[in-house]
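Only one protein chain is missing from this complex, and each of the others stays in its spot.
Coming up: subunit A.
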């Protein structure tokens, strides 16, 4: 499914954080989100939607939504946050999960509510911290968090198209489940040896389908910005696509999971690659296999 957004939802601010996460994932994300809001000079009271896309919840929390814990911490940090008199407030917080690709779907949801005028600002956050409860098998991700603030902009088109495709024939390639065994809770992560290859193939196919449907080509993409995971994805994608277009992701000695795309967004903004581009294709690939694209027009 893809569509064209009528008005521009643009990136206002991004923050990332791979500090120690002793106080838990919700606190780490909230600190990051607070910095993101401060960078933009926006009060939490002005945000209409807060979506958390982190895959792993704090100590296997099932309810409430982790976003509401983050919401609470943001309010604690901003005691002056304004609430309209006689109303409940205007912020809806919830979690959106789609493996490592939830960020793009969350951007799509927020773009919808911004376009319809129901909200002015959307705050999308993410983060993963190894759960402290129970045993954990094959969890290799670094503690990390990221946040992006988006809002409407009349002078820039911003996010103009989204597309997500799934390849359930590879749903067993990467899985993460809890199991009850030996009298305790185990988090079991599994990744097949084929995952990287299949992720690259699925991404290439989805991009081609997107181009075919939208009558676009590589000439219409100045930069591809992808999530870091799976490691080696960018190199293999470049080989597969055989293109000269620049493909960029966050490069570091840590493995970032659900915040990967926001780390890469932050990277291209810091390196000033973002402002020199007009058309950026944001890409995530994750469990499912699910490939999500967001096509961004950065033109003034």
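Everything that follows uses one rule, which is that a contact is a pair of C-beta atoms (placed from the backbone, for glycine too) under 8 Å apart; a residue touches a chain by one contact, two chains touch by 3 or more; residues count from 1.
Methods note: contacts and distances are computed from a predicted model.
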| field | Hidden chain of the complex, named as in its UniProt record, picked from "Ectoine/hydroxyectoine ABC transporter permease subunit EhuD", "3-oxoacyl-ACP synthase", "Aminopyrimidine aminohydrolase" or "Isoquinoline 1-oxidoreductase beta subunit" | value | "3-oxoacyl-ACP synthase"
| message | For the chain not shown, which residue from A:91, A:281 or A:294 touches it across the whole complex? | response | A:91
| note | Cross-chain touch to the chain not pictured, restricted to A:9, A:27, A:164 or A:226, is A:164
| remark: Even though one chain is not shown, subunit A touches it at residues 1, 3, 6, 50, 55-56, 59-72, 74-75, 86-100, 102, 105, 108-109, 112-113, 115-116, 118, 133-134, 164, 166, 168, 171, 174-180, 184-185, 187, 286-288, 290
